[in-house]
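Here is the structure we will look at.
The complex appears here without one of its protein chains, the remainder shown in place.
This part shows chain A:
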Amino acid sequence: MAATQKEIVDGLAEIVNEIAGIPVEDVQLDKSFTDDLDVDSLSMVEVVVAAEERFDVKIPDDDVKNLKTVGDATEYILKHQS
């Protein structure tokens, strides 16, 4: 069953916490991965791969650069999850 917006944000928060050590409560829709959450470009790849597995979605390299905020990623997953 497809994940809801809340489930995706919660899942991303757990992933970002695991990879970058950011407190889960800091991971909000309006937060920028690089500017607010200290997720650099390489950690972003790890976040994306973990999100792909968790939400059964494919996020090609060309699309990764468009995912600036947690909201961008959530929207992308909502739209592309199978």
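As a working rule, contacts are C-beta pairs under 8 Å (C-beta built on N, C-alpha and C of every residue); 3 or more make two chains touch, one makes a residue touch a chain; residues count from 1.
Methods note: contacts and distances are computed from a predicted model.
The listed choices are "NADH-quinone oxidoreductase subunit M", "Dihydroorotase", "Sulfate/thiosulfate import ATP-binding protein CysA" or "Beta-ketoacyl-[acyl-carrier-protein] synthase III"; the UniProt protein name belonging to the chain that is not shown reads "Beta-ketoacyl-[acyl-carrier-protein] synthase III". Among A:K6, A:K65 or A:K79, only A:K65 touches the chain that is left out of the view. Across A:I8, A:M44 or A:V57, the single residue that touches the chain missing here is A:M44. Across the interface with the omitted chain, chain A contributes residues 40-42, 44-46, 48-49, 61, 64-65.
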